[in-house]
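Every protein chain except one is present and positioned as in the full complex.
Showing chain A:
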């Protein structure tokens, strides 16, 4: 389970998973404050992959709104003590 510190600021373990032909990150697991917004995860991914165009989604066939709190996403879609966030890169579009 996510560690609960004395100040009860809860961190969530996020596991970033490449799908499609997206590059795999060297550092795919990290901790983030539950009170942070999902936008922070998306921005982190964008910076790590040097790409703006990302499709980010979780294992229940849905793409979270960037304003969602990470802790809410973990509580609803996390399992095995972590939140798995899938990402794919730009696909054919036009």
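Here is the rule we use: contacts are C-beta pairs under 8 Å (C-beta built on N, C-alpha and C of every residue); 3 or more make two chains touch, one makes a residue touch a chain; residues count from 1.
Going forward, contacts and distances are computed from a predicted model.
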Name under which UniProt lists the unshown chain, selected from "Sodium/hydrogen exchanger", "Large ribosomal subunit protein bL19m", "Ubiquitin-like-conjugating enzyme ATG10" or "Pyruvate dehydrogenase E1 component subunit alpha": "Ubiquitin-like-conjugating enzyme ATG10"
Touch residues of chain A, complete complex, unshown partner: 17, 19-20, 52-55, 57, 59-68, 72, 76, 79, 86, 88, 90-94
